[in-house]
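Only one protein chain is missing from this complex, and each of the others stays in its spot.
Lettered A and B in written order, each chain numbered from 1.
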Amino acid sequence: MKTRDADRLALILLLTPFVMWIGLLIVLPHAGVVLLSLREKVAPRMFEYGLGNYIAFLKEPIYLNTLMRTAVMSLLVTALALLVAFPVAFYIAKVARARSRAALLLLCLVPLWVSDLVRAFGWIVLLRETGIVSSALQALGLAAGPVELLYNDATVVVGLVYTVVLFMIVPLVSTLDGMDDSLIEAGFNLGGSRLTVLRRIVVPYAMPGIVSGSIIVFMLTAGSYLTPVLLGGKTSMWFTEQIYDQFITRFNWESGAAFGVSLLVFTSLVVWIGLRLTGQQLATTVARR
Amino acid sequence: MKRHLFILAATTALSVVSVALPAGAETLRLLTWGGYASDEVIKAFEKEYSDIKVEVTLSNNEEMIAKLRATGGSGFDLAQPGFNRIKAAHVEFDIYKPLDLSKIETGRFDPIMFNRVVASTSIDGKVYAVPHLWGTSGIMVDKTKAPDLKDWLDLCDPKYKGRTSMRLARTILVGSAFAMGEDPYAAYGDLKKYQEIMSKVADRLIACKDNVKAYWRGGDDLSAMMLSGEAVASDTWDSTAYKIFAQNKNIVYVPPKSGAVGWIDSFALPRKGRADDAAYKWINFVTRPEIAALMGAKTGAVTAVKGGIDVMPADKKEAIKAAFTDADIANIKWAAVIQPGVEDIEGKTLERIKAATAK
């Protein structure tokens, strides 16, 4: 009996920090946000509970359009990140020698050593009308006058892909790393072309990595703030910007909270649809390498 | 998602920090703007009052209110929001406490500024703020490239297509309204009327969107665009314009014909501040003419003490005198007290402009 009690105590001690972390930093704030989002202001310092904030959100086309825009662009970023990351991950996991592998992964990590803000300013310095790329194009005679590469959606997408691509590479490398090279060789040996081997063997094998990478990248992108705000143009609205505006410039925490919850629900829905379409389950993608 | 998590986390962190501070320590926690409490000024203050330590948190109008709201007015001992933001924020969120004017050397203030602020921040006969620094927002032009740009809506002149900038914020809304012959401040009390004016402004600014190269967001942003020549004109804070003027004498601050928009940053006591005496000492310290001059030099804003412009350092004085005639100063549209509901209308208007496709 004594040992069982001791075991239980050890388990409780082990779990406590984890539960506290989850509880204090994840569950409690989210519960707070949900509660906040259900409060409607009726007069200064007077609130009633109701769905008014959500109704207001659904009634305003600007908010819905921004949410859809954010979702579509995030999906685009996810797809591009996958296209960019797959060959890189394949190279790191399957082609590069074991010794250079760590170095290559580290190299992918380098951009994360500087903050979001600095990275965004890096892009600004590069792409602005009087920036490095524009000047170089002019010096090479490829452009007649200054070229403005900043302030449009394409720049936002490029900047976001750059920011999130590592989060695609890492899960892909770890799944591909676990793949026996002989599977690929067997694929060729049995008569498959490069495309067949890629399509029927490598990609299906890497699917858990693809799905978990895509989930991470999609969530990160949809929730990113600085990059779309700083690189975006006159009409580049990002949904997080709306949330920020509600909270900070309009002091409307209730509505901001409703926006936040809506974003969470909507992105979760997109992920769920994605999982259904690819026939994956969250448990298998996260648990399996 | 990230953002609201961040706010909540920050809020939690703030309350933890404030609990952790020993209650008896003489620490003055300032919530203020960049440059409003320079190291130089703090050093001078701490030398004189050796038992007080000054901690500075830099912020802006919106975040000041958000921070105080998050903690119910604790965590800071002295805040410096714009005077027109105090009343509505206090009514809504209960974040300030009244000032004891007897502890402030009110005789030093320029009476016009002082009365304007006191009148706008009184609730039930209690005064919640006194003025500190003032300035204006107007437009900034590169006079070699856009010599005839004189008013807010000249930024929409097709002659400068793709070469102007503006900030999507209250200033441009209000400025454009004045330029269109309206008086938005007078309409603050009548939200329906204000909504009408803002709809018109929105239509105008949406039509103008194509003319704008990009909307700026911060002083650095704006400086880079103007100094590189990518933009030839923009709306601006005067202090930013003066800084740029110091680097390029061709870029000058122009008070718009229909009136520059004036602002006054003030002193207010957060409701749960714990170092009121130190706060009063700070107020009385920085309104001394010699300290006011130090601050003016740093920020380019004018102090609200008597003869505020005259105590400015020579180069800033020159920049101001070059920009303003007496008539311009008389024409300054002093910010009116924000009423509940105004922010909502403005926010929606700004969203409409941002979301509209250019044309």
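Here is the rule we use: contacts are C-beta pairs under 8 Å (C-beta built on N, C-alpha and C of every residue); 3 or more make two chains touch, one makes a residue touch a chain.
To be clear about the criterion, contacts and distances are computed from a predicted model.
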Matching the hidden chain's UniProt record against "NADH-quinone oxidoreductase subunit L", "Formate dehydrogenase subunit beta", "Spermidine/putrescine ABC transporter ATP-binding protein" or "Sulfate adenylyltransferase subunit 2" returns "Spermidine/putrescine ABC transporter ATP-binding protein"
Check: shown chains touched by the absent chain are A
Sole touch to the unshown chain from A:A56, A:A143 or A:M207: residue A:M207
Touch assignment to the omitted chain, from A:T16, A:S115 or A:S193, lands on A:S193
Residues of chain A touching the missing chain are 180, 182-183, 185-193, 196, 200-201, 204-205, 207
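Heads up, the rule we're going with is that only the chains that are shown with their structure count from here on.
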In the complex, the residues of chain B that touch chain A are 1-5, 7-9, 12, 62-63, 65-66, 69, 89, 91-94, 169, 209, 212-215, 217, 224, 228-230, 340, 343-344, 347, 350-352, 354-358
Within the complex, chain B is touched by chain A residues 24-25, 29, 32-33, 44-45, 62, 65-66, 124, 128-130, 146, 148, 150-151, 222-225, 229-230, 233-235, 237, 240, 242-253, 256-257, 260, 263-264, 267
